[in-house]
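The complex is shown incomplete by one protein chain, all other protein chains being positioned as in the whole.
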Amino acid sequence: MPTLKIDGVEVTVPAQTTIIEAAERVGIEIPRYCYHPGLSVVGQCRMCQVEVERMPKLAIACNTPVADGMVVSTRSPKVEKARRGVLEFYLLNHPLDCPICDKGGECPLQDYTLTYGPGESRSVEEKVQRVKHKMLGPHIVFDAERCILCTRCVRFCHEIPKTGELGVFSRSDQSEINLFPGKVLDNAYSGNVIDLCPVGALTSRQYRFRSRPWDLVRHTESVCPLCSNGCNIVLDVRHRQRGEELLRIRPRENQAVNRWWMCDEGRFTFTSLDDPARLRVPTWREDGPRVEMAYDDLLLRVARAIRRVVEGHGPEAVGCIASSRQTNEELFLVRRFFREILGTPHLDFRVRPVQFQASDASEDGILRRTDKTANTRGARDLDILPGAGGLDVAGMIAAASEGRLKALFVFEEDLVRAFPDRPLREALGRLDLLVASSMFSTETTALAHMVLPALGFAEKEGSFTNFQGRIQKIHRALTPHVASQSLPEALRELAVDLGRDLGGIEPEQVWAAIGERPGAYQGIAWKDIGHLGLLPEES
Amino acid sequence: MISVETKKRLDELVKRYPEKRSALIPILHDVQAEVGYLSPEAIAWVAAYLTLSPADVMSVASFYDMLHLEPVGKHMIYVCQNLTCSLLGAERLIRHLENRLGIRMGETTPDGLISLKRMECLASCGTAPAIQIDGVFYERVTPHKLDELLEKLRNGRLQGSRA
Partner (left out) sequence: MAFEKILTRYKDIPNYTGTIDEYIAHGGYQALPKALREFQPADLIETVKRSGLRGRGGAGFPCGVKWGFIPKDSPKAKYLVCNCDESEPGTFKDRMLIEEEPHQLIEGIIISSYAIGCRLAFIYCRGEFVYGAQVLERALREAYGRGFLGRNILGSGFDLDVYVHRGAGAYICGEETGLLESLEGKRGQPRMKPPFPAISGLYRSPTVVNNVETLSNIPHIVLRGADWYTSIGPPKSTGPRLFSVSGHVERPGNYELPMSVTLRELIFDHAGGVTNGRRLKAVIPGGSSAPVLTEQHLDVNMDFESLAAAGSMGGSGGVIVMDDTVCMVRVGEIVSRFYHHESCGQCTQCREGTAWLHKVLRRIEHGQGRKEDLDVLLDMCDNMKGKTICVLSDAAAMPIESYLKHFREEFEAHIRGRACPFEGKGAF
């Protein structure tokens, strides 16, 4: 493996590694615009020029493979002059939009200019004028004046979703990136161009004018909950007087899961967290209208009802339908409560046809998958399944309609909607106790005795296991607005009301318990799950 | 939207190349000749024919001076504005044309007959100043000669095709 020196730092890398990649390994960031590790190399921006001993001309680091004994300087006077020159050329036509440009504060053009560029302009020529704030599609705003023609967006659309909506039209300084007339930028991954664009030429419609990056107080690592791929993400939260606000979601690089990308649905769909229609307060309904009730009272009533059912009909009269939307920690505690503490064998999560197969499938050959929940694999790995003699979901519904099941807990699934062709309302109506948790009112919660407001993924600390079997952490980015507590807290209190002990409910404690048991997660501790997740067979 | 004969010709043309995308620019010439200019529909047709995205084809077409993405006149007059031709009177020819036709370079006469376009070196420097009308060279051009050519053009007596 060749060894070379970059700015005096020695680095050994595999052959064919480019100088720009080798530099990154030793923490040297060579400035770049057109280069991106996930896209083809075009060598156009000329920002990554470096000086290589014995090469008469400067070389571009993105396309020059390392050689043994190579000596590279990224800050020599020749390089600095060339770089300053390139930046000057960029700024000739760049509009002075910083005050109104979303990219300001996280802009590589600003950053490199401040570090490497000229302080003042030498040009007195008129700048080229082009179209501004043009809606390219449902998610993207385009400003052609700001565009520096790095072509990352064009290459992205050709190479990743392979939809090729964007092209560079004309040539010379008349070059302009645009859509074919009448077309829209609406592939399922269009939002990635926002991350890719080094300037404010491609920005998010959703995020437009909403914040400055320095107002984003928290950048919480998490995982997208909208399908089984589990794309790694960052939640950008802005402080707001009456509670924080999640303003945008960006992908996090994880080569094994989502590379650098995420789909638009995951990126832009989080406004439900803030939706005023969200359930905030737990409610109780018994022979009358639904009423809000103090949390402790409500749980006491539920405990009483459970006791009545168990004493009258045995634990087998209680069932639980959990959800692959829940975290591993929630699922583990659910299982402990129902299978171990209450002793019922009736526990299942499989509500969707895809969950009966060994695995779901890729939806588009890129990132999206057919299972639109985050944790089917986790539910399977944690054995959220019927015990000996236990009923599955369909069985529980039938048992309820026949009066054999008296109490049913449904967590984060709208059964009525999931089984439109079954007599769900009748079945659920026969139950002595129906407890449902949900973020929003559903047909199922309308029938429930107790409705527990559920937390959104950004409000929980926990983990999902993606389709690959990779355990990935989600972290709390927002304080929940709901008046009730988390499901683990509810179950713990419920256990206490039943005279039992659920055990520790913090993720570390839950994983201590998980790790003790035989199975896919044996031996794993919460601290073992790193930023990029953990594949149990690799640990 | 393309005639059967043309499509047959294109099918033969594509066969010449190990990779069919190579036929793109010759195809664009042919389609432009048939449709008059490369309208979005024409571009979309070519894109479908070669299984490329329309943006891709438009990106290629817009790179080249001889491919017109806006409607142009029935006749195309290219005037070289490069060094030798300028030394020998190209700008005078340009002013003359603009006056005679009442349009500026880059425009088309209102009757749709003639379009004027400034071009760069046409490799006629030895016989400058040079122009092309519908792909045919006219060299050592003078304003007087321009008037003769325009007259012939209007009377349909000028050879040359837009291909």
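Every chain is named by a letter (A and B) in the order it is written, and numbering of its residues begins at 1.
Everything that follows uses one rule, which is that a contact is a pair of C-beta atoms (placed from the backbone, for glycine too) under 8 Å apart; a residue touches a chain by one contact, two chains touch by 3 or more.
Not measured: the values here are computed from a predicted model.
Touching the chain that is not shown, out of A:175, A:220 or A:269: A:175 (per the contact rule at the top). Only one of A:125, A:311 or A:421 touches the chain withheld from this view, namely A:125.
Which of A:37, A:85 or A:345 touches the hidden chain is settled by the complete complex: it is A:85.
Seen across the whole complex, the unshown chain contacts chain A at 41-47, 49, 57-58, 60, 63, 81-82, 85-86, 88-90, 92-93, 122-126, 128, 148-149, 168, 170-175.
If you put the missing chain back, the residues of chain B touching it would be 16, 18-19, 21-26, 28-29, 50, 59-60, 63-67, 78, 81-84, 86-88, 91, 119-128, 132, 135-137, 160, 163.
In this text, only the chains that are shown with their structure count from here on.
With centres taken as mean Cα positions, chain B sits 52 Å from chain A.
If you check the complex, the residues on chain B that touch chain A are 40, 43-44, 52-56, 58-59, 62-63.
Taken in their complex, chain A has these residues touching chain B: 158, 163-171, 178-183.
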